[in-house]
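Attaching a single structure in structure tokens format; questions to follow.
The complex appears here minus one protein chain, its other protein chains still in place.
For reference, chains read A and B in written order, and residue numbers begin at 1 within each chain.
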Amino acid sequence: MKSAERYVGRSVPRKEDERLLSGAGMFVADIVLPRMLHVAFVRSPVAHGRIKSIDTAQARRAPGVVEVLTGEDIRPFLKPVPGMQNRPPKRWREAVEHDINIPDQPILATGKVRYAGEALAVIAAETRYLAEDAAELIDVDIEPLQPVAGIDEALATTSSRVHDELKSNVVAKLTVRKGDAEAALASAPRKIRHVFYNHRYLAMPIECRGVVAQYEKHVDSMTVWSSTQVVHWVRREIAARLGLPEARVRCIAPDVGGGFGVKGHVYPEDVLISFLARRLGRPVKWTEDRYEHLLNSTHARDDRHDVEVGFDADGRITAIRDRFVKDSGAYTPVGVGAPSNTIAHMLGPYHVPNYEATATIVVTNKTPNAPYRGSGRPEGVFVTERLMDLVARELGLDPVEVRLRNMVPPEKMPYSVGIPYRDGVPVVYDGGDYPGALRKAVDALGGLAQIRERQREAWKQGRYLGLGVGCYVEGTGAGPFEGATVRIDPSGTVFVATGACAQGQGHQTVFAQVAADEWGVTPDNVSVSISDTGTIALGYGTIASRSAVNSSSAIRMASATLRRKVLALAGHILECSAEDLELRDGRVAVKGVPKLSLSLAEIAQAARPGWDGGRPSDMSAGLEVTEYFEPPTVTWAYASHAALVEIDVATGAPRILKYVVVHDAGVLINPRLADGQIIGGVCQGIGGGLLEEVVYDENAQLLTGSLMDYLIPSASEMPPVELVHLETPSPLNELGVKGLGEGGAIAPPVVIANAVCDALRPVGFEVFSTPVHRSKIIRALNGRSGSAS
Amino acid sequence: MSKQHTITVEINGVSGQYQVEARRLLSDFIREDLGLTGTHVGCEHGICGACTILFNGEAARSCIMFAVQADGARIQTIEGLSQSGEIGRLQALFAEKHALQCGFCTPAMLITAYDLLRAHASPSDAEIREGMSAALCRCTGYDGIIKAVTQAAKENAVAAPADAGQPHGSCSGKGRRA
Partner (left out) sequence: MKPAAFEYLSPTHLNDALDLLARHGASAKILAGGQSLVPTLNFRLGRYDFLIDINGVGELAYIRLEEGALRIGAMTRQRAIERSPLVRRHAPLLAEATKSVAHLPIRTRGTIGGSLSHADPAAEYPAVLLALEGELILRNRQALRRVPATEFFVGPLETVLRPDELLVEIAIPAARPQQGFAFEEVSRRRGDFAIIGMAAAVAMDARKIGEARFAACGIASGPVRLRAAEALLIGQVPSPALLVEAGRVASRSVTPQSDLHADAEYRRHLIDVLLQQVAAAAVADAGRERL
């Protein structure tokens, strides 16, 4: 295939921008339907308790109220949302030692409440104002139970159980082994052991969630607009809970105002709002408010690692053994996803001959925990990358040098790690230059020698300047599949539909670029449909840095199949062989004879079934092909982040002077959009490292219930970020792309922690938990404590 | 039904009379009663800034004002500013510098930038960063936003207000009605 220009690899302008810049975007909250009702919830004031009674009589009589339902009311009709929405494959279950008893999540609480903010009752009314008025009239009697407020309480045998039907608060245990970590630790020349804690923080898109549902009785069909990353999952659960065929449920995610994982699974509200729409025969809308979002949308991170590392006198790591516990909150809708990632990514870009990791997942009386940008990777990377610095400290070596000594060198690629991935396939790093990336990152900050010189000068002046690095690998483009339908529209427009769902990534643009190259047209001649189960029957959705890899590959596959038909049909009409034809500028032309050509519109007309068609008798009608790309396994992106940080000795604030990301995500479809993804991720990582923290009190009551208390970074908190791209094409897909949506957010917390500790070496300060609090730094500077735990 | 108040408001250059309940938030009035859904709601407690509009020519948060307070006021939303062309260059720079991803904060970012550039003829880098900190974005890391606003400042892409120096920025149009 030939075309005048290729669009993959170019920073073409976004198709999405015009509408979003002029206020013409369409978000779920913007949808208005005739006779639409509005929903508010009554949420549990206590973290753990037995529901004695819920009196809805007064609320039912309140102005504008149409329906009030409690958990008991809906229990006969609506089964809970499954606790494992993406079940690991058989191959994984065979490769990983596991014991999983993950509970389902009720649509509305029945019997017990398991976290403060869990929904107890729903009100549908003529306006949201009236629904909230009625919510205040509902009298809830809950007998408080001892809350399980954290990991220690969850593990204590004397604690109450979050789920009475389970034997304990441990809902899953996973173990992965490579070599013999115990033996290697026993014989290691040196070893250190520490406990690390990754605090709870969260995605916080600026658009909260929302659902609008409309039931059409005459065709027994449900249309649902949800602010979700996974329209096909939402369709599946609604169909299953409501007893509808999937073909009669259409789920659309219109413009979505950020996701980052928190919208990456099905929520009880998706099902309940649909149920109400059918029950009441009117469209129903729920717009999550920010307080609900903080209380009730999933949180993330929150695990504690007890880890021991063995190494030799040269700083070469011989073994890592990690036993960690993840606080999943009351439910864990994405099952063991995040801790599986932690296990699979903990070894990072390093060659570690012996490894053992055990994840224990516990339930507590906190908000459910689910993947958020990085999903388990930032947690594992925090541990490993802090360990690298601590090993260096033990041996008096530079942390950069210790990393270089342990990294898998480019000549060892592809490198088989010796552990299974989340898909059960053995992890094989598929290419790249890990030491080169680290060197480039340090060079972008001035080079190691110069940085150390600056640091010594600073120390002499009573200033504290530090270098922090953080290196990681990231399995991206995970399966199981993504599909694409490619159709040549009668207008000649190339129509592409895929199961990916965008929340700002620019999918309409990048998939148009991919299709444009396949068809020899400009992206303007490609119309891309995403986030709509109505345009493609099977799909998976946008989570886990997977859409650029999976959707692009599916678009290429479907295009290739369809192209053969288009060329065959054109050859039939032009009376030549398909091999003599080429696609160029939206036309199929005889090679070397541009005048002998047909437009795609003409070929589409010829392919129509019925009278006056132009296709040969043995050719099926229509120009439409659907293909599903099923990746063999993940492709491995990697990066080195580095930052120079100076401590403000007056306030203890770590000031990031410059932040560098050297990143390899294979071939970049649209470099400018790739930069945007990475910088955006870094910003969230900096937030998680310094500002953002979900705080509960000892009764598991949320203390950070507003944006005045849960602080996400503003423009003033962002340092200058420099990006360096390496492009090692992935061998696992034809385009050579790897995923990059999450990467930026993985390393910043540990980069900041390492830089702060490096700066404060003269006072001896080590970080074992995030976020890095200024108060701890000040305490160290004032000589009152040498480490922050 | 609760008591309704009659208000007269100029929205994007067009004056009209409306009936509102006292507690109706200005953001809900703009989005639901007027159908101008380009003004977004992100927190309803005045922190994220997604609901920023121009109120009598100055940026303000519509989620922490009541519609009834807009009686006699002049309101401009992203729709009006887009149509008038006043922010055309700023919008082009936002696209060029990749200052938006999901686009949810974008109308507010544009209005915040517009107000900032009208209040400061030639803002310093620090003033731009500080000024743009009034609205929160979760996608971009602010890099493209700062670049776009910096370039807009350099180009004087936003004209200073004709009525600059309204002495005490005081009364919300109410005074005019009196």
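Details
Convention: contacts are C-beta pairs under 8 Å (C-beta built on N, C-alpha and C of every residue); 3 or more make two chains touch, one makes a residue touch a chain.
Everything numeric here is computed off the predicted structure, so don't read it as measured data.
Screening B:V9, B:I30, B:C63 or B:C137 for touch with the missing chain picks out B:C63.
Among B:A99, B:L116 or B:A157, only B:L116 touches the chain left out of the display.
Touching the missing chain, out of A:G348, A:P399, A:G652 or A:G736, is residue A:G652. From the options A:L538, A:V593 or A:V695, the residue with contact to the chain not on display is A:V695. In the complete complex, the residue from A:S53, A:S187 or A:S716 that touches the missing chain is A:S716.
Residues of chain A in contact with the chain left out of this view: 128-129, 132-133, 136, 289-291, 650-653, 691, 695, 703-704, 706, 708-709, 711, 713-714, 716-717, 774-775, 778-779, 782. One chain of the complex is left out; on chain B, the residues touching it are 2-3, 5, 21-23, 25, 28, 44-46, 49, 52, 55, 58-61, 63-66, 68-69, 71, 112, 115-116, 119, 130-131, 133-134, 167-172, 174-175, 177-178.
Rule of thumb we're sticking to: only the chains that are shown with their structure count from here on.
Chain B has its Cα centroid 32 Å from the Cα centroid of chain A. Note for the complex: chain B touches chain A at residues 1, 21, 23-24, 31-32, 35-45, 47-48, 50, 77-79, 82, 91, 94-96, 98, 100-107, 110, 129-130, 132-134, 136-146.
Considering their complex, residues 13-14, 16-27, 29-30, 32, 63, 129, 203-208, 255-258, 260, 287, 289-290, 503-506, 672-673, 675-676, 679-684, 706-708, 712, 714-716, 718, 721, 744 of chain A touch chain B.
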